[in-house]
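One chain of protein is taken out of this complex; the other chains stay put.
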Amino acid sequence: MEKELQQLLEECISLSSEQDLETLQVVLSGVKNKLTGKNSTFIDGLLHMDRRLDNESCEIDIPITKMLDNTLGIVHGGFTATVLDTAMGTLANKILPEGYAAVTSQLNIHYLSPGIGKRLHCKATIVHKGRSTVVVEADVLRSDGKKIAHSSGSFFVVEKQHK
Amino acid sequence: MEKELQQLLEECISLSSEQDLETLQVVLSGVKNKLTGKNSTFIDGLLHMDRRLDNESCEIDIPITKMLDNTLGIVHGGFTATVLDTAMGTLANKILPEGYAAVTSQLNIHYLSPGIGKRLHCKATIVHKGRSTVVVEADVLRSDGKKIAHSSGSFFVVEKQHK
Amino acid sequence: MEKELQQLLEECISLSSEQDLETLQVVLSGVKNKLTGKNSTFIDGLLHMDRRLDNESCEIDIPITKMLDNTLGIVHGGFTATVLDTAMGTLANKILPEGYAAVTSQLNIHYLSPGIGKRLHCKATIVHKGRSTVVVEADVLRSDGKKIAHSSGSFFVVEKQHK
Partner (left out) sequence: MEKELQQLLEECISLSSEQDLETLQVVLSGVKNKLTGKNSTFIDGLLHMDRRLDNESCEIDIPITKMLDNTLGIVHGGFTATVLDTAMGTLANKILPEGYAAVTSQLNIHYLSPGIGKRLHCKATIVHKGRSTVVVEADVLRSDGKKIAHSSGSFFVVEKQHK
């Protein structure tokens, strides 16, 4: 497998423009983020998420890279959704008692402006904490302060399975 | 840069379990998908999207890999959102006249069941085609036929900028 | 109270245009619909709902009257929401076993065209039936066949309280 991976990288390098090489760097260092434990999942690593969490809010910052582009050259709405869902889900889980987990049951996103610039900043806060559902809302802002998305999500509270 | 990339890969390999090596393979061949032009964006490539499109529907298939995992070990809702937004957006753009593009203005997703198994299949169809907005809906199904998400999205019709 | 009601009606009549008198007729016969048991709630009665229900779908027809107008002279989006929620909720409850009820937890509505013409027709169908949630979708159409709204809703399954 090791040989195969090295060869795959060579192929990618040979096909790459200068900018593509930078994206390759973003991707591989993103994988490394997960493997070193800096991030807990591959998607968090690939997006180079920087996260702050307390009982009131969850904030996530990510750099905007070419990896995030949709066909129009702006951040793909799916990545914006990923950052929103991660921030809201992390916060929903944070406020639950031991032994319970929150899973997304409904996600609503208003896309307001194109995702461009250097970085995105997401902040999630609690709307409602019920026995069986938690409702959270979150905004995503660009470096210039412009809001690019507003979202609300409903999370279902489930008992964690014993392993 | 080339040297740096090779070294980064070595670091990743040395940190990897057997399963992580497979994920590295998924990631690098995903980047290659974009660089060879098989997919039009890095995210489409990384997700190894297989797409069929006509005037009535857009269908996308992706393999489920460890790269897609959230912290609970099931497909991250952000990836499900990415596949949905891509299928719906591709279809919305398909039905517009020359010179116009559709950008997501609102996305609503009901998450129904955990994303597990071998593959995900997404199918988007048109709900409404207006002058200034297109509304699309889409489902995501697992290999066992179970529906894991139902979504609707509103797309804003904009004139394409001349370059 | 009886005297007071008669006087209130006289005041309304004296303030009414020809068209307002018709609206008064719609309102009072709507109240009567509830009192005679033809409809089960005042809102169903006031909207003169005509309902068909089986295990696959719930359909509701209502006449468009001046009572439904918003400030622009078209059907108020709140009434469209009421018909949608009623049709979806009725269907969600229909498919549950004895002793359980479905309560709306999330409602998403895309408004597509102005509500004008003679009548509105709403049809709701099941998207997903889970243990704890039911997801339903519904459309509202005008007499001329144009779709004016597309909606999906998530219903939470609760045990009915014994009285």
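Which chain is which? They are A, B and C, in the order written, and residues in each are numbered from 1.
By our rule, a contact is a pair of C-beta atoms (placed from the backbone, for glycine too) under 8 Å apart; a residue touches a chain by one contact, two chains touch by 3 or more.
Keep in mind that this is a model prediction, so the values were computed, not measured.
Asker: Kindly name the visible chains that come into contact with the excluded chain.
Answerer: A, B, C
Asker: Would you indicate which residue among A:Leu28, A:Val135 or A:Val157 is in contact with the undisplayed chain?
Answerer: A:Val135
Asker: In the complete complex, which positions of chain C touch the hidden chain?
Answerer: Interface residues of chain C facing the absent chain: 1-2, 4-6, 8-9, 11-13, 15-16, 20-25, 27-29, 31-32, 35-36, 40-43, 46, 66-72, 76-79, 81-86, 89, 101, 103-111, 114.
Asker: When the complex is taken as a whole, what residues of chain B touch the one chain not shown?
Answerer: 105-106, 108, 132-133, 154, 156
Asker: If the hidden chain were put back, which residues of chain A would touch it?
Answerer: That gives, for chain A, the contact residues 106, 108, 110, 112-113, 127-128, 130, 133, 135, 137, 147, 150, 152, 154.
Please note the rule applied: only the chains that are shown with their structure count from here on.
Asker: Whole-Å distance, chain A centre to chain C centre, using C-alpha means?
Answerer: 40
Asker: Can you list every residue of chain C that touches 2 or more other chains, as numbers and ranges?
Answerer: In chain C, 106, 108, 133, 154 touch at least two other chains.
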